[in-house]
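Only a single protein chain was left out; the remaining protein chains are all shown in position.
Per-chain numbering from 1; labels A and B assigned in written order.
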Amino acid sequence: MADESILKVENIRKAFGKRHVLKGVSLSIRKGELKVLMGPSGAGKSTLLQCINFLVTPDEGEVWLEGSRLNRARKHDLYAYRQQVGMIFQDFNLFDHLCALDNIEIGLVRVKGLHKDAARERAMGELERVGLSDHAHHYPAQLSGGQKQRVSIARALAMDPKVMLLDEPTSALDPELIGEVLAVIRNLVANGMTMIMATHQIGFSRALADEIIFMEDGQIVEQGPSVKMFSDAVSERTRAFCAKISELYGETF
Amino acid sequence: MPEGLTAVITAFPYLLQGSLVTVAVVLGAMVSGLVLGVLLAVGQVYGRRPVRLLARVYVWFFRGVPLLVLLFLFYFGLFSVLDINLSAFTVAIIVLGLISAAYQSQIFRGAILSLPEGQFKAARALGMSDLKAISFIVLPQALRFSIPGWSNEYSIVLKDSAVVFALGVAEIMARTHFVATRTYQYLPLYLAAGFLYLVLTFVGVKALRMVEEKVRIPGYSRPGIG
Partner (left out) sequence: METLLFFQQEVIPAFLKGLRVSILLILPSAVVGLMIGTVTGALRAYGNRGVRLVADAYATLFRGIPLVVQLFMWYFGLPYFNVYLNPFAASVIGFSLCSGAYHSEYVRGAFLSIKRGQLSAALALGFTRLQMVTAILLPQGFRRALPGCGNELIYLVKYSSLAYMITCIELTGEAKVLASMTFRYTEIFFAVGLVYLGLVTFASWLLQLVEDRFTVPGFEHHEL
């Protein structure tokens, strides 16, 4: 079982000062799966995702990618690992001084060492995939939120990641822009991308997630197939949370 | 250091009198710069072409020529050629004021341009003349927004005022140097002068912040700045 998983995370702990934000979280994901992280604000979802990528250094815990343990003390291994794990942020984090195309190109040239022409071609292809080829030369300041997020997805995809981590990719967007980003993610699911995604989009998760992981207070309190989780969650808290979310966003399940 | 300390303590009352002179020069320059600066700003925003051009040439000239050169030009040159007999103190105020007017006009111009255009229109719709609309509606708002810029300008004029020592005005720097050349305690005395300037900056900026609070219109802040 462990050998089948493409990414495995074990016993991640993290404290900021006295505040224990992650209290030993473990999970694993197989190729092509979509796992959705849910839970109230402050549960530790963002921290967990950033720990998986070591943007936040966990106090404890191990990570395996395709069965081999990451030795993060070795800088070279860490950088190589990060290339293979794509990350999408809530607030996009496009590089403000680069146009859409250059945002995608820079990782290919600087990190992967691709030749400029090859990088350009690849970047253009990724932009097309997210439907933004006609915005290639627009700068972040000239793009809408939805467009920025699509560029950031293209930027991550260009690195050929084995797994993608998405941290509430739509929650900074105006409601009318959420659809275009979800459509791109839906497309990724259809193409078999392996993803861990924190989101409050219940309808989307119910339709597409293989598993829902419910977190609260730095721990996984419940996890299971999406259909089962939404219809008869075992824990009272999970149920209450789902009810509240659906009330808030007007989604039924 | 003891000798230096003695020199500083002995000279301190004398230096403090110098800071009164400094303050007088700075206030004189700021106020005359304010009047001329407002005229220049209004000229730049609302004036006809020749007026706008003139105002721009003025700003370009007084922002581009060094203070020291202007002090020499006016004190030794222009005023004596024109046979106008002015004290170094007065010339210092005039020159610092002329320069400050150029910078202040840019502050006011920015403030005027940041006002919603509707304000000017609404005033004229009430039947106000342009002049009335500018003086009763535009300027009262623009001047309020200018206070932060003014505070910055104050600290610049204050520091620049040390240069008028070149004309022999008995302000802080002139007195410091005078005492220093007699006691040979240069460094301690200059440090004391530096300290006085820091205190004057601090006090002035604080005072202007209090003014800003006082004249603030509730719930109203500069558009676009928040």
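FYI, contacts are C-beta pairs under 8 Å (C-beta built on N, C-alpha and C of every residue); 3 or more make two chains touch, one makes a residue touch a chain.
Just so it is clear, the structure is predicted and the values come from calculations on it, not from any experiment.
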**OP:** Could you tell which one of B:Leu36, B:Ile147, B:Ala162 or B:Leu208 touches the chain left off the display?
**Re:** B:Ala162
**OP:** Give the residue, chosen from B:Ala11, B:Ala180 or B:Leu208, that touches the chain omitted from the document.
**Re:** B:Ala180
Subject >> Interface with the unshown chain - residue positions in chain A >> reply: 50, 53, 55, 75, 79-80, 82-83, 85-87, 89, 91-99, 106-107, 110-111, 138-142, 152, 155-156, 159
**OP:** Considering the whole complex rather than only what is displayed, give the residues of chain B touching the chain that is not shown.
**Re:** 4, 60-61, 63-70, 72-73, 76-78, 80-81, 106-107, 109-110, 113-114, 155, 158-163, 165-166, 173, 176-177, 180, 186-188, 190-191, 193-194, 197-198, 201
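Convention: only the chains that are shown with their structure count from here on.
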Subject >> Geometric centre distance via CA averages, chain B-chain A, whole Å >> reply: 55
